[in-house]
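Removed: one protein chain of the complex. Kept in place: all other protein chains.
Now for subunit A:
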Amino acid sequence: MFDLTGKYALVTGASGGIGGAIAKALHDAGATVGLSGTREEPLKQLAGELGERAHVLPCNLSDPEAVEALPKQAAEAMGGLDILVNNAGITRDQIFMRMSDEDWQSVIDVNLTATMRLCRGVMRPMMKARWGRIINISSIVGATGNPGQVNYAASKAGMVGLTKSIAYEVASRGITANCVAPGFIATAMTDKLNDDQKDAINKQIPAARMGTPEEIAAAVLYLASPEAGYVTGSTLHVNGGMAML
């Protein structure tokens, strides 16, 4: 249904479960994808699985200079840059009273500041092309809050405000900016939970199960598509009804 043939997409955090699924969905729809992440090996593996139209672009998002350089590198490697998916994120969970400045800063740097820098870096090519899609992966906790995640929740809520403001500024230029806010998604991180913990989580979810990375990827694919051209500044919640926002 959604055709991204001839489009170029940069996905950060592509070595993770959700990022990999996003890259795969965009690639399946015909896009050329730039796979970014800190760990090169899983990126290479994913690029190998995808075959043609896949480029590996390692980048440490806590290094401001590397982040500044990434959009240009991606555009040069792929031949253009039409779609940016800011998916990479880190957690440094700690109850607030014990949260250090470092725990706070590192999460804000990677999740929020790197997102801002990458958005700024893709503006020029998108403005020139009069077409662009920015999709920032926020989180349910950005809207609801979560104990132990003051830093993470702040960064994810910050992404929403950032995205809406960008959406305002560039809507007249054919560029949209939206967020996808996942709830509990089954990834390597949630695999570590025991059955009791999983049951407790599932009880809070009307759909009574965790989501899959592919279900997040489908939301991203929609927002990246030409069909979503009139959707901007919105947050698409994909959470099985866990928070109906």
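Just so we're on the same page, a contact is a pair of C-beta atoms (placed from the backbone, for glycine too) under 8 Å apart; a residue touches a chain by one contact, two chains touch by 3 or more; residues count from 1.
To be clear about the criterion, contacts and distances are computed from a predicted model.
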| message | Suppose you had to identify the omitted chain by its UniProt name; would it be "Aspartate carbamoyltransferase", "Arginine ABC transporter ATP-binding protein", "Acyl carrier protein" or "Cell division topological specificity factor"? | response | "Acyl carrier protein"
| Options A:Ala29, A:Ala69 or A:Met127, residue touching the unrepresented chain | A:Met127
| query | Looking at A:Arg92, A:Arg173 or A:Lys198, which makes contact with the chain not pictured? | reply | A:Arg173
| task | Name every residue on subunit A in touch with the hidden partner chain. | result | 124, 127-128, 169-170, 172-173
